[in-house]
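The complex appears here minus one protein chain, its other protein chains still in place.
By letter and in written order, the chains are A and B; residue numbering begins at 1 in each of them.
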Amino acid sequence: MSFTKRAVLKLSCAALVAFSPLPALAQDWEPRRPIDFVIMAGPGGGADQIARFIQSVAERYDLTSRPLVPNNQGGGSGAEALLHLNNANDPDHTILVTLNSFFTTPLRQANLGIDIQTFTPVAMMGVDPFVLWVHRDSGITNFDQWLETVRGMNGDYVMGGTGSGQEDSIVIAFLSNAYDLDITYIPYDGGGAVARDLAGQQIMATVNNPAEAKGFYEAGDVVPLLAFSDERLPAFPDIPTIRELGHDFSYANQRAVVGAPGMSDEAAAYYQAVFTQVYESPEWQGYLESESLSPLWMSPEEQRAYWDTQVANHRDLLASLGQ
Amino acid sequence: METLGLLGDGMLIALQPINLLLIVIGVTVGLFIGAMPGLGSVNGVAILLPITFLVPPTGAIIFLAAIYYGAMYGGAISSITLGIPGASTAVATTFDGRPLAMQGRASLALVTAAIASFIGGTVANIIFTGFAPLLAGVALSFGPPEIFALMLLAFATFVGLGSDDIPKTIFSICFGLVLGAIGFDQISGAPRLVLFDITGFLQGIGFLVLAIGVYGLGEMIWTIEQTRGDVENTTPRMTAKGMAQDTAESLRRGWRGTTIGSLIGFFVGILPAAGATPASLMSYGVTKMISRRPQDFGRGSVDGVAAPEAANNSASTGSMLPMLTLGIPGSPTTAILLGGMVIWGLTPGPRLFVDQTEFVWGLIGSFYISNVAALIINLAFIPVFIWMLRMPFTILAPVIFVLSIIGGYAATRDMFDIWMILIFGIGAFVLRRMDYPLAPAVLAIVLGPIAEPTLRQSLLLSGGDPMIFLNRPIAAPITIIAISLILLPLVKVFRKKKPA
Partner (left out) sequence: MRYGEILTAGVLALFSIYLMWKSTELPIGFIEGRGPGGGAWPFWLSAIMLLSCIMVMVRWWRGTSPAAQSDEPFLDGYGWRTLALVGGGLLGFVALIDILSMYGAIAVFLIYYLRFLGRHSWALTLVFAVVAPIALFFFFEGAMRITMPSGWSFTDPVFDILYDIIY
């Protein structure tokens, strides 16, 4: 047994020598353990891609003295990840990349006993807007046409999205309420599967993030109709926002990093400095632009205030949508 | 012709010294990661993803694909030598690989696995090269009803794999399916079956937790108890001549399984969400059905090792097809590879084949080279694994226990899972003693979480009408074949009973 181990070790050590990160930040506190970098999604989804991108930027610039170790905890709409942080026995070395499940899951599952205000704000990396997509072959090119089609189908119009009570279903439920539509909603386990089944015309429309639909959009398979952002998206300048249509609504998925409850102030300051550097890196700025994310940089205090407004907003949204 | 030219260029890219070195390192690392119970290609690819910044994207994806390949070869090693399927793709390999190892023919099983993997991978590569763009549409035409029909077919092919005790086999299948339903209900988003209100159950029970509990602990304790701790060591020393004989024997006795596995593996592999696990199960089942000696299956059939191994390698190449032609992941590992492409600044999607010729064909060329490298490296390491098997059982057993626990933790990094492994281990020992077959439960926990959501998505699509499985052009034939396969053994049972 030990021989085989050694063979692997030799190879892997060779690979590691090239990378051993040097302490890049002169700070009082430095991690002494590998940092548990929890991802609120399974491997391969949109959220996972972003988390790994962030990790790769931190690696490239040797920003941390101990590596960020990605840890996918995607179960239960983020409940698993939140519990993992809540029970972390080493909060100084445990951070989480979040989505909006950070707000919705504690609301919908009160029995988990999670109070997000106990978490430690680290960095708001950006927000991922939602866009309404249809397949090219549907022949629909604008939102009015889409409304007409949906109304004409009497409930047979099929849309897909992520699990019930999650981001996609909130946006679609809002649409159906606002325009009094009857839509059949099919929940999938991730944005990638949703984009795929739209391209294969298993479903008729989605509200994917631009990053998830990008490949099919560039190939001309899917057509954007409406953006759920505050302003028009630079990548789709001709697509109206729902605000322009007279609805006081916008919805975006947050891509933020938070620390475990009970993290020391020194550790929080360390991570805030690290992720500020990641945020300012040309790679991340390029990613924001190419994947149509909107920047929304905030100080830690502002993040806490933002959490409060988001929780209140989501509570209202979920209540008004009957979820 | 044009394709051959592109392929030639691609191979030349893969044969550049730096890329060749990456292939050799990647395959070796993958082999060991795959051989470690609890770790699979997903772990290997995910962990080494950031390292790939050091080389250009083509080299990076070649490296990661080599790890993926190596891990597929390696999965068979823990199935055969330790009796623990290190990944769900290798469950079917334990059915006959383990009995062969117990009969002292571990080297035959390992050689068969390596050769079948090589042939499976190569056949898949050739189909891939010739027809990739043509087959891309097939992946998209599989919606929820088609995938559910396919899962039904996978169940149908292993319906006959249980023991003769029918109630106990049915119990085992249903038990696995119910375990797979623990956690959250995907469709309604509500928590489900949180047993005894322990929050740990919210995350569900993974395949590895059950598989490591059943095989790593339960089966081991059972073996110790059965043999009174005195396991006879029958594994002979490895010689070059023995290896050559094993190669000849594996080809002679395993060609049927290899052929079936290669073909089924590729076509199931290209379908989204299906992946290598159902592919290997279906290949095993089909090979058993058409074999002249079906009674050997489960008792050390060479075909029984060759079929799933050819299939899982073929499927892993197949799952690259939707990834490259459409930007759709065919397996969790390819999902991470897609993430890598974004990090490297490429846009996965239908344009990739056109816009990034060098990247795409360099990767395809590397499949061929990686496959050869994996075969050679795997064969070279077989004596090491044989040497390991020759250790006294009182050393091997604790080593397997330790690897089970540490590997089980590595998979999810959650102590709750370790406690569950222990509970399943003791439970499996008791049930094994009572002649409950447990393999069906282990398979059901893999297929259940794919089958249930697709069933319910389909019914949502049709407004609750089950005819959706019979009036779609692709789903209908698959459903009909699956149902007839399930009913066939039942008819036989009733026929048998009548005269008596």
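Some notes on this structure:
Keep this in mind: contacts are C-beta pairs under 8 Å (C-beta built on N, C-alpha and C of every residue); 3 or more make two chains touch, one makes a residue touch a chain.
Everything numeric here is computed off the predicted structure, so don't read it as measured data.
Of the options B:R256, B:R390 or B:R413, the residue whose C-beta touches the omitted chain is B:R413.
Only one residue from B:Q295, B:T357, B:T394 or B:N471 touches the chain missing from this view: B:T394. Among the residues B:I221, B:V286 or B:A307, only B:I221 touches the chain that is left out of the figure.
The set of chain A residues touching the chain not shown comprises 1-2, 5-6, 8-9, 12-13, 15-16, 20-21, 32-34, 36, 65-67, 69, 90. Although one chain is not shown, part of chain B still touches it, namely residues 33, 36, 39, 43, 47, 165, 167-168, 170-171, 174-175, 177-178, 181-182, 185, 187-188, 190, 192-195, 217, 221, 224-225, 228-229, 392, 394-395, 397-399, 401-402, 405-406, 409-410, 413, 415, 418-419, 422, 425-426, 429-431, 433-436, 452, 455-456, 458-460, 463-464.
Operating definition for what follows: only the chains that are shown with their structure count from here on.
Averaged Cα coordinates give chain A a centre that lies 30 Å from the centre of chain B.
Listing the residues of chain B that touch chain A in their complex gives 25, 28-29, 32, 35, 42, 46, 48-51, 53-54, 139-144, 183-184, 186-189, 191, 199, 202-204, 272-273, 326-329, 332, 334-336, 338-340, 342-343, 347-352, 381, 384-385, 388, 399, 413-414, 453, 457, 460-461, 463.
On the side of chain A, the complex with chain B involves touching residues 1, 3-4, 7-8, 11-12, 15, 18-19, 36, 42-45, 48-49, 52-53, 55-56, 59-60, 70-71, 73, 75-77, 79-80, 83-84, 108-109, 112, 156, 158, 163-166, 169, 184-189, 192-193, 195-197, 199-202, 211, 214-216, 218-219, 221, 291.
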